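Of the protein chains in this complex, all but one are displayed in their positions.
Take a look at chain A:
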Amino acid sequence: MELEYGNKEVFDAETASAMMKELRDAFGNGKTKSFEWRVSQLESLLKIANNHEKEIIDALCSDLSKPELESFVHEIALMKSSCKLALQELKHWMTPQKVKTPITTFPSSAEIVSEPLGVVLVISAWNYPFLLSLEPVIGAITAGNAVVLKPSEVAPATSSLLAKFLGEYMDSSAVKVVEGAVPETSVLLEQKWDKIFYTGNGRVGRIVAAAAAKHLTPLVLELGGKSPVVVDSDVNLMVAARRIIVGKWGCNNGQACIAPDYIITTKDYVPKLVDALKLELEKFYGMDPLNSEDLSRIVNSNHFARLKKLLDDDKVSGKIVHGGQMDEGILKIAPTILLDVPEDSLIMNEEIFGPLLPILTVDKVEASFGMINSRDKPLAAYLFSNKKKLKEEFVKTVSAGGLAVNDTSLHVAVSTLPFGGVGESGMGAYHGKFSFDAFSHKKAVLYRSFAGDAPARYPPYTPAKLRFLKALLNGDILGIIRALFG
């Protein structure tokens, strides 16, 4: 019997309980662990992306006015890439990893076996509602788990698209979508999960972590922060400007966890930087960016009001050097650059998550690292420079989830790099094999034999046994021989 947990039924504690039982039964009978099941589910996900590309793009357009190319590149293509990689590598990832054994357990052999954690919960975000729902689900399935996906209600068209297509294409006894908002999420969080994967903000991240603590459920929290960009003066300015622009406004109009949040550059260089940004912005979005089709809108009126409030302060609005135009009717804000806003203003103390780009200036570019480290650790940090020493210093001292030098945001597309935060920007990582690992338990297995039973292990304890144990634990071969032969 298939139960529907869409908006059609009230998702309460009783429904949740029944759902959990169904999922535990599905996991318990072993089918999600099989290679064949995982492959079939991954292939079904690919089919959804291939067969329904237009509907997905339409849903993203409805939810976010996302340009078609962004929808394709940042959501559909990345998701398909992950699916294909998982299909390609699954056998290899599932193979136990043999490890060497030390002399202390001789004779023995050992391996690490990846096994699914069981029944897992993925809570997704609204800004990349397709990708941030399915990328973790791909990880969960690849690792052999049963999974419940709770898409964000702030992107309702994508949420119901996911409920519809996952319901149609996937094995619904083990892969479920629960739509809803705070009440449904709270009910979900009361259940006992074997892992919870949450993408969103720090405030809700804490609520998720507290709920997980009740059941000792391990977590991945993909949060956000203020991702800074340090711009040195010796760079190819045009290329740097373009890469900053596309990382900021080309990523859902700044509503991305790894979008550049603010820039730090030197007082001497800032006029050139601002000019370059203005020039390239016009090339990309034209003279009337509010009506450019290549820019996403602000997701809803709440967030629009939030962003408007950041500019409400006179000390802030007076620092606008480019843009600032808004149209509440179509929920659009033009790319806006501000210069030297006060460091204690709201815009410099909250993740902006929108098309406003403050630039702070310093006397020497080296001072920027201390400024960054005095704030909460962000999800990403960027540096544009050609100086070897500065790059080395940046990599060594700036703590963030991920760093990119001479580019922005691109590291998210490299599946061989772990994607995750640290401190306030989160814990755990995924992408590529890291997704598989995030949803796996790495079970240690030691194979011993009956031969070679060292009497030194057992009482009665004697000084000779002590000598032997000392040598054994120190890996001291001669000592072992001496102890054995008196």
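Here is the rule we go by: contacts are C-beta pairs under 8 Å (C-beta built on N, C-alpha and C of every residue); 3 or more make two chains touch, one makes a residue touch a chain; residues count from 1.
Operating definition for what follows: contacts and distances are computed from a predicted model.
Missing chain, UniProt name from the options "Sodium/potassium-transporting ATPase subunit beta", "Mic1 domain-containing protein", "Aldehyde dehydrogenase" or "Ubiquinone biosynthesis protein COQ4 homolog, mitochondrial": "Aldehyde dehydrogenase". Screening A:Leu46, A:Ala59 or A:Leu117 for touch with the missing chain picks out A:Leu117.
Across A:Leu23, A:Val120, A:Leu221 or A:Cys257, the residue that sits in touch with the chain not pictured is A:Leu221. Here the missing chain is touched by one residue of A:Ala86, A:Ala404 or A:Ala483, and it is A:Ala404. Looking at A:Ala18, A:Ile330, A:Ala367 or A:Leu466, the residue that reaches the missing chain in the full complex is A:Leu466. Within the entire complex, the positions of chain A that touch the omitted partner chain are 30, 33, 67-69, 72-73, 77-78, 80-81, 99-102, 104-105, 108, 110, 112-113, 115, 117-118, 194, 202, 205-206, 209-210, 212-214, 216, 218, 221, 223, 235-236, 239-240, 242, 245-246, 250, 283-286, 292, 294, 386, 391, 395-396, 399-407, 410-411, 413-414, 416-419, 422-424, 426-429, 441-450, 453, 457-462, 465-466, 469-470, 473-475.
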